[in-house]
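Missing here: one protein chain of the complex. Every other protein chain is in place.
First chain written, first letter: the chains are A, B and C, and each begins at residue 1.
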Amino acid sequence: MPGNSFGQIFTLSTFGESHGKAIGGIIDGCPAGLRIDESFIQHQLDRRRPGQSDISTQRKEKDRVELLSGIFEGKTLGTPIGFIIRNKDQRPADYDSLKDKFRPSHADLTYALKYGHRDHRGGGRASARETACRVVGGSIAMQLLALNGIAIRAWVSQVGSVKTPENFIPEDHEDIDSNPVRCPHRETADAMIAAIKHLATDGDTLGGEITCLIQHYPPGVGEPVFDKLEADLAKAMLSINAAKGFEIGLGFKGISMPGSLYRDHFVFENGEIKTKTNHDGGINGGISNGMDILFRVAFKPVSTSRYEPDVMDKQGHESRMEKAGRHDPCVVPRAVPIVESMAALVLADHWLRMRTSKI
Amino acid sequence: MPGNSFGQIFTLSTFGESHGKAIGGIIDGCPAGLRIDESFIQHQLDRRRPGQSDISTQRKEKDRVELLSGIFEGKTLGTPIGFIIRNKDQRPADYDSLKDKFRPSHADLTYALKYGHRDHRGGGRASARETACRVVGGSIAMQLLALNGIAIRAWVSQVGSVKTPENFIPEDHEDIDSNPVRCPHRETADAMIAAIKHLATDGDTLGGEITCLIQHYPPGVGEPVFDKLEADLAKAMLSINAAKGFEIGLGFKGISMPGSLYRDHFVFENGEIKTKTNHDGGINGGISNGMDILFRVAFKPVSTSRYEPDVMDKQGHESRMEKAGRHDPCVVPRAVPIVESMAALVLADHWLRMRTSKI
Amino acid sequence: MPGNSFGQIFTLSTFGESHGKAIGGIIDGCPAGLRIDESFIQHQLDRRRPGQSDISTQRKEKDRVELLSGIFEGKTLGTPIGFIIRNKDQRPADYDSLKDKFRPSHADLTYALKYGHRDHRGGGRASARETACRVVGGSIAMQLLALNGIAIRAWVSQVGSVKTPENFIPEDHEDIDSNPVRCPHRETADAMIAAIKHLATDGDTLGGEITCLIQHYPPGVGEPVFDKLEADLAKAMLSINAAKGFEIGLGFKGISMPGSLYRDHFVFENGEIKTKTNHDGGINGGISNGMDILFRVAFKPVSTSRYEPDVMDKQGHESRMEKAGRHDPCVVPRAVPIVESMAALVLADHWLRMRTSKI
Partner (left out) sequence: MPGNSFGQIFTLSTFGESHGKAIGGIIDGCPAGLRIDESFIQHQLDRRRPGQSDISTQRKEKDRVELLSGIFEGKTLGTPIGFIIRNKDQRPADYDSLKDKFRPSHADLTYALKYGHRDHRGGGRASARETACRVVGGSIAMQLLALNGIAIRAWVSQVGSVKTPENFIPEDHEDIDSNPVRCPHRETADAMIAAIKHLATDGDTLGGEITCLIQHYPPGVGEPVFDKLEADLAKAMLSINAAKGFEIGLGFKGISMPGSLYRDHFVFENGEIKTKTNHDGGINGGISNGMDILFRVAFKPVSTSRYEPDVMDKQGHESRMEKAGRHDPCVVPRAVPIVESMAALVLADHWLRMRTSKI
């Protein structure tokens, strides 16, 4: 399969260029009988869309999803759920000057090299607009998981050099959306917003880190060897635009700890084996162990420039974009529902795959 | 497909438990006409196997691979390449005491929960012994890539708290194997060895980091959206036993850099667009840009204990393993050919997928 | 992947219920740079749609396809081509009486058993309306093949007991659409039409056979063992609603011929090896041999009844449908573009897969 499909049983396939007629997709493999709350899908889309606050871009898409099939009398049929989101705010003329020019650290050049023919308007297929479709798919996966008591929440744990305190986990998930950076630690959030605004005045940008927590995922889910749960999560996260790193549990920090301290000692609670610490982040050997799953994703800053030439054409001529396309000073807060969605797709898929493990 | 297969066109499927009759696999999708150097496969297997030095385990498998099909008169047929590696050093009796016991931070418990029935001997399917099969597959992928001028080399860049200097890249790949930790920076290597030996006397272990460099990979290779090149690399790496993190280019370090500094400025060289820096690590939007591909993988230390109880049974009883199974004080040097192999599988697969991008 | 996707590289995924908001799909893996003639897609859709003549149903869908992505300035981008066809002629009230009733030899009961929850209106997902999406995908595959000189044409070779003469192949493809049964043999076509009309007066139906001919398919295309070209064609054909049989070359008739007569003797023409006869239908061992590919598909008659009770509910009560849903007296002529489309999907997919066979 080409690279526009994700998952083995619960699958999402997407289509669409940033400035074409529509984006959309197909969610297939969702079991029959699941009651769908469309307002939750729209809520997640609203969390992702541009123009939410003065620290995100001013492109005002409504991102109104239309579900076309697979749902009848409010419940899934087990058949594919097709959906589209019309592209309304098309200003293709903004991009005419970019037709034969490439922005550095973007996919303009690589798409041209791969395909020979590309839609240069707003990044085309490479635009983060495509992730709206992932949010639709992920929002349905989250409802399947929620029915089984599984909760997924992500938040911004770092922007530029500003980080939440070590090992910080929000007590109340409601705090996440209490501020525009989606950092549930109030003081850190304030510092993040200040840092973004400071750089944004110069047209500059910041990257960040998102932490994701999955609670009540049942033990014994995941596949051996190549499709380890953490491997599929890593792929899911690195497939998000601007993602450059992934770590689970202690991740890179665990390297400098001796094995006798690192290991998660067993404790016996209510007839079940749990662990005292959770350095492994809830997964052993690719399979969930019943502890919280915890991972982090690094996002690079959107490439930008202040005064220098910022595009190049095939002949090597540099120039400066007049209309630069609209981008966020920090995309990371908008990536929170995308991280949740991709995690949900992985976890729903493996949760269904688990059903065939035993006779 | 269950989780024991990897790749879309150039694929590897593996089988085998640590203490069963044999491990093995099938490499499918390797194009016809490739001359195979079997000694290179064996060389990579030898780099992976236990018992290479006094800092690795003393289990002495010869890991002799037998290629059973798909090669005729020294060249690939285009048909599947089946292979097996017999398990010779089976001491199942060593593991009798572990039959109903679980080691913390291992996959003993999670496999039992998933499957209900498990081979407790030496980790069974979850043992790192399985990675020998990946080395066989990867060694063939490396030969396909090498024929096209593409080179993959990995080395150990951190053990415990000991790191190579920032941005260190070895000038001579031969230096990698010049010492048992496979760190091509001499002084760092010495410090790593000292650190491992120091902890090993107490039966303790260390994790580490491997850096992987791919040179001369053609631009325009990779898929959009979900199967981005970096996403498939992330999955490949996180599927390796004990891997807990992945980052490409600047990775997590790029978070704290403003976008105007982060971005890789274009330069025009010999009629081609290159970049002055390579913060993105050779990939934009999931597709290679012609610069070196550079990524890092974090490995946790093997779980161990000194004096405390170290296994638990289903009833919650703790005890101490008499014969602990043999493990390395630091597994990371042996993981170097595994990282190379998994990278090669991803890169060969995408290199073939590229052939269908244009009419 | 669930069962709504087809193909490995050139893929089609579809969604949609007969009486939902829309049907549609995604064509992925079509190489970049292919000029798309939308009028050809519409032409094929028109050949498939109901209401074309007095021997097909009177449901009047316009079946107007909207291509939403993947095409820019008239040429494919290499990215997914999303499309939808709105369901306009929805008369769901017609189906209210069928909500808890099952029609024999339809999929009403089996969908209910599989999913527990179903859209009873007009067959829902099981309706042949879904095949319109196949025609969209197939029409694009046909254009990719046509660019490479490959032609696919199908026609009706049998209706009820009326057959074309043995070994009949139309000289002029234009003859196929010269009559409403799409049989290019004039006398046979007249007899077929008479047979259909005769039974239709009583509300009865007839099945038929479609023969499909592929010309100029290059030799050396197809995969060994499981994905043989004829195996994928067989799957493609049996996946069409009402298809009950497939044969290639002589098919079932070849059974009664001794091997010395059956075999296709080699002849040497213009430096190429051809065969004198073509009993094998253009494929040996799953791989095309350069001769015409020729196969036949059997379609059962649509189930119907005249006076008897014709539906049953879960409690075993029989009754007679008042409004029976609209169906054709003979669906086979409308299946001609569907057969062509499914053949095109298989042949385009394998044609692309071929590109990775050799180094």
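Everything that follows uses one rule, which is that contacts are C-beta pairs under 8 Å (C-beta built on N, C-alpha and C of every residue); 3 or more make two chains touch, one makes a residue touch a chain.
On a predicted model such as this, the values are computed, not experimentally measured, just so you know.
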| item | value |
| --- | --- |
| Chain not shown: contacting residue from A:42, A:97, A:277 or A:357 | A:357 |
| Residue among B:23, B:65, B:273 or B:311 touching the omitted chain | B:23 |
| Hidden partner chain, residues of subunit B it touches | 1-2, 4-5, 8-9, 11, 13-17, 20-26, 28-29, 32-33, 66-70, 72-73, 75-82, 84, 114-119, 124-125 |
| Those residues of subunit A which, in the complete complex, touch the missing chain | 9, 29, 31-34, 76, 78-79, 144, 147, 224, 352, 355-359 |
| Contact footprint on subunit C, counting only the chain that is left out | 1-6, 8, 14, 102, 104-107, 109-111, 113-116, 125-126, 130, 158-161, 199, 202-209, 219-228, 230-239, 241, 243-252, 254-260, 262-266, 268, 271, 273, 275, 279-281, 283-290, 298-306, 308, 312, 314, 316, 318, 354, 357-358 |
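Definition applied: only the chains that are shown with their structure count from here on.
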| item | value |
| --- | --- |
| Interface composition of copies subunit B and subunit C: same or different, split at half | same |
| Distance from subunit C to subunit A - Cα centre to Cα centre, in angstrom | 39 |
| Subunit A and subunit B: spacing of chain centres that average the CA atoms, whole Å | 26 |
| Approximate Å spacing (C-alpha centroids) for the pair subunit B, subunit C | 46 |
| Shared interface positions of subunit C, touching two or more other chains | 9, 29, 32-33, 76, 78-79 |
